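Handing you a structure now.
Missing here: one protein chain of the complex. Every other protein chain is in place.
Going by the order they are written in, the chains are A and B; count residues from 1 in each one.
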Amino acid sequence: MYAQMVQSTGKGVKTRAEMTEEEARFQDRIDAGEKIEPRDWMPEGYRKTLIRQIGQHAHSEIVGQLPEGNWITRAPTLERKAILLAKVQDEAGHGLYLYCAAETLGVSRDELTQDLLSGRMKYSSIFNYPTLTWADMGAVGWLVDGAAIMNQVPLQRTSYGPYSRAMIRICKEESFHQRQGYDIMMKMAKGTPEQKRMAQDALNRFWYPSLMMFGPSDADSVHSAQSMAWKIKINTNDELRQKFVDQTVPQAELLGLTIPDPELKWNEARGHHDFSQPDWSEFFAVIQGDGPCNSERMEARRKAWDDGAWVREGLMAHAAKKAARKVAAE
Amino acid sequence: MEGAALFQFLLRMGDNTLILGHRVSEWCGHAPVLEEDIALANTALDLIGQTQMWLGLAAEVEGQGRSADDLAFLRDVWDFRNLLLVEQPNGDFGQTILRQFLFDAWHVEMLRRLTDSSDARIAAIAAKALKEARYHVERSGDTVIGLGDGTDESHARMQAALDRLWPYLGEMFHGDGVDEAMEKAAIAPAAEALRAPVSERIEAVLDKATLSIPETRHARSGGKSGVRHSEHLGHLLTQMQWLQRAYPGATW
Partner (left out) sequence: MSTEWPLWEVFIRGQHGISHRHVGSLHAPDAEMAMKNARDVYTRRNEGVSIWVVEARHITASSPSDKGPFYEPSHSKVYRHPSFFDIPDEAGHM
């Protein structure tokens, strides 16, 4: 989700017979529900896939600050301003926890940042869509955070200890994010005709991009199969997408808003809603850098990094001077 | 008369935290390092919270049925009573953190004295805000020291920020009729009374930061009286008040 289309390094799942003794023992630990900790032996593919996945997740949190940050200075009341700021701040915190989890695998935060800024690493497609009205703050909280939570809750059980612990903390903190989004939507949907129009418009624009957050169907993906065997991916993309649709439909009804999909209907036999797939060619274009806001998002991140260099260097130089003075005094 | 002066005084307290909180919140997602991004947001959140208390009390004292939000979102530039310092643009991170420190140094002193205010409501708000401001001044002060005493570049940038902001300091200590009425009623200290302790704290930090205090120039004023704000405030309000102005009467 926040980590869409993570390439694992393996060529599908190895059979027992193909595994080395160490690999078999490692797989046994995972199958037994044990957590893998940083200093434990692990296959190189496991380590690399995790770095990509956690890194992508962390980058998504950081880039994800931007579309909502876009409205902090325009929030309509003092309370809304505080709530939105606290929420976007949480996203910075979640990025921080995740970078720290990735760092236990032998990569530094600065290296990961460089990979983001150079375009070598990706972040979730959803954050390349613009936030145009205040109702978008509602839609992002309701739909985007709703989709994110759906993915993150099972990841609390992931096999890698530091990742699992980061997800537990994130899920605990994130519980208010979706609710505050829905709360905004309720106010808008029951407000003036203009507010209601804004709310419907926000749903129209964010519905399909939200469905894309789960990534394309991975039913036949060898990467997904390996990640699921390693318990760094818990559900398939399609399972989560279906669950999201089923959960969201009654919420939209309660708001009196219409999901922009004429094919959407309850399928009694399946016990699920049938729905239209998003335009996957658009998804791949966005991932490749051709979404509505890719350039702006990357420019903002590069500017923050470049403009901040003198601050990071300055404080480090001061710390070194202070340490040297302390040694000299002893 | 005293009611009107009290209202003005509360607007000054609330507008300072409102405008500075707004400025600091502009950094969210753009700070030099994640830890700083989170810390700046904490500062902004504290300031917004204080704004709700000060402007809430101001609205109550005014007695015209307005709310804190009405005061924040529906007044025009000339009705704002914040110091010119806090409406200055963020500039680079150095200018932001120095502006923060100069304000914090005054703010803790002011709040400390307000905890003894003859008005119990003011004393209660000050007691809560003081705990937050004490942390702010420690953090901003240490950061000013670290950057002033860091690399050649960070030192030069901090000195430039100090030269830019120094003329805005004097406004804090210039008393007027509102301040005199507050002092007379033992509600707040005289503006001038804060000059010595605040200057002492600022000078101690600037000294550790190896920064030179600029030569005294003409002190800018006009913010706390509302007589002459800078051009920056209007642009800030244009953004902050947009939704309330564009959709009057809607609830959010």
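The rule is short, and it goes like this: contacts are C-beta pairs under 8 Å (C-beta built on N, C-alpha and C of every residue); 3 or more make two chains touch, one makes a residue touch a chain.
Computed from a prediction, not measured in an experiment: that's the story for all the values here.
The chain not shown here is touched by just one of A:M19, A:C100 or A:L117, and that residue is A:C100. Of the listed positions B:D142, B:D163 or B:E183, the one in contact with the omitted chain in the full complex is B:D142.
With the whole complex as reference, residues 33-35, 38-39, 42, 135, 138-139, 142, 146 of chain B touch the missing chain. In the full complex, the hidden chain is touched by chain A at residues 37, 39-41, 86, 89-90, 93, 96-97, 100, 103, 108-110, 165-166, 169, 173, 309, 312-313, 315-316, 318-319, 322-323.
Convention: only the chains that are shown with their structure count from here on.
Against chain B, the residues of chain A that register as touching in their complex are 62, 65-66, 69, 72-82, 85-86, 88-89, 92-93, 95-96, 99, 134, 184, 187, 191-192, 194-195, 300, 303-304, 307-319, 321. Across the complex, chain B meets chain A through its residues 18, 22, 25-26, 28-38, 41-42, 44-45, 48-49, 51-52, 55, 68-69, 72-73, 92-94, 143, 145-147, 149-151, 153-155, 157, 239-240, 242-244, 247, 249-252.
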